[in-house]
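Missing here: one protein chain of the complex. Every other protein chain is in place.
And then subunit A:
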Amino acid sequence: MIDELTILVGGIQGEGIISIGINLMKVLSSLGYYTYGQRTFSSRIKGGNTTMIIHVSLEKTMAIPDTIDMMLVLDEETLKDNYHRLDNNGLILYDNILSLKSTLPEKATAIPLPVSKISKEEGSALMKSTCSLGFICRMLDINQKHVSSILIKRFHKKGKKIINQNLQILERVFTYDKETIDQYIKHLNIPMKELNRPLMIGNDSIAFGALMAGCRFVSSYPITPASEIMEYLGKCLPSYGGLMLQVEDEIAAVNMTIGASFAGVRSITATSGPGLSLMLEGIGLAGMTETPLVVVNSQRVGPSTGLPTKHEQSDLFTLYYGGHGEFPLIILSPSTIEDCFHSTIRAFNLAEKFQCPVILLLDLTLSLSPQTIDEFSYEDIVLNRGKLVEESDLRQEAEGVKPYLLTEDGISPRILPGVLNGHHHITGLEHNEFGLPTDNPLNRRLMMEKRMQKLQPLLEEDEIVIRMNNKKNILFLTFGSPYGILERAVAVTGSTVDYGYIKMIKPLPKKQLIQIIKDYDLLVIVENNYSQQLATIIKAEIGNHNKIKSISKYDGTPFTVSEIIDGIEVLINEKYEGL
């Protein structure tokens, strides 16, 4: 009996590889297991090899181990590319129409299965995905009825005939050659609780969070890996009276979002690097006009079109320092799918509280990797609209309304268009308290200080989540999806070091970081970019260069667990063994 297992499914893009993976994850999640999936794909629709790796376990894990226990292979390339990762007791299931004999690794057990044959006989070649799912589940000793119920859910719109064909395929799979199959079954331990948990990608969680935060307007432009956010909201917003528009470009997307937000609707736009570059002027406009704005930026490999379907975390400098001129901006950096939900609600609250742009910074792996999650709690949804002025609070002032009233906390009362006696002007030009343009130097200084200092309270907050092991005095810190890999690596190395993630990068939680630098011998930043961007920002803000090190990777793929393990071991040795 085992606690965890890693399964790879591979074939030609368009064969339903991803749907095998997702359905497998749904079956397992419905039985109380935690799953985490990782997909590789290229910028093409059909043809070319594609794989999905699924990790299943009793405990929540947000990483794919380096070795694979079971493979289901629908094309030759999958095997060639991946068998070096196969465990010594690994199992290869393959479609028996492939003639793989020559390339099979010796150490592994390979079982030919009539995947294409059964699919064609009971339905069509397209149903290979159902057949494959069935064989994997059978190898995991999962009851046929659990698989059927997921399939019925999935195909319920396609009609009785399709459902019956799929169920018939399952029947054939579960009665196939009992003698052979039973020898190789991998028995997973039964979870403590048979909870049916949801399965999500980070982008689902962001979209769900936005909906719950009261977001009712989206204008966006499609881009990998952010499109799912506009897709999800576009599908569900109309039933709640809201609206999603696919607009002409990211410039229109951000400006339309700003317009809707100015008018009082919680609004969002989502993009990735190239779109972010186009949005920067608009983000600055929101900063200057003090208009709430929420922008999701899911990072991929740049610059330019870079590697559009690969993972990187290199937009940090652009966001931290970027846009021309200086304006207040908040960067939230969720590291888990649960975090994506909560950070999104927080983003809307912060945008309205501080009347400034808020960036939800994700990365491709976090945006797109499916995962079993613990259900969110309704009670955690708390909405706060900041200093919003009600009509009854307003009287007709002879001198007019001051949308940029200078206040102690730098935040002015906000009045929405349509409010009687509240009409006023706002502008991206430097302006006085009335929102009218002026180049008066004293006014410029006061307005700059108002905008730049209003985020001050956030500097005091604890935004770094640390998991303590209290053995070696080293803290490994990351943001975004590398957190899950870091967590696993630390566990594998015997949990000697502390590790954590930073959930707000701008403003940088200086107070907490200064304490961390005091408390630890070494702070190691783990990130996916060449320039060690987060480490550089932290060094620039708090100094102590000699106590801050980096582990970075920039080849378009996420860290593997062993890469982080190596990093941890090297740094421990350097620090404590004098090597």
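Just so we're on the same page, a contact is a pair of C-beta atoms (placed from the backbone, for glycine too) under 8 Å apart; a residue touches a chain by one contact, two chains touch by 3 or more; residues count from 1.
Note that contacts and distances are computed from a predicted model.
Among the names given as "2-oxoglutarate ferredoxin oxidoreductase subunit beta", "Urea transport system permease protein", "Sugar ABC transporter substrate-binding protein" or "Acyl-CoA dehydrogenase family protein", UniProt records the absent chain under the name "2-oxoglutarate ferredoxin oxidoreductase subunit beta".
Although one chain is not drawn, the whole complex shows that of A:S148, A:T257 or A:T336 it is A:T257 that touches it. Touching the missing chain, out of A:I12, A:V265 or A:L446, is residue A:V265. Within the complete assembly, A:V247 is the residue of A:L79, A:L93, A:I169 or A:V247 that touches the hidden chain. When you scan A:G90, A:G422, A:G480 or A:G567 for touch with the missing chain, the hit is A:G422.
Hidden from this view is one chain, which touches subunit A at 26, 29-30, 196-200, 204, 208, 211-214, 216-217, 219, 236, 238, 240-243, 245, 247-249, 251-253, 255-267, 281-282, 285, 289, 375-376, 378, 381, 383, 385, 400, 416-429, 435-437.
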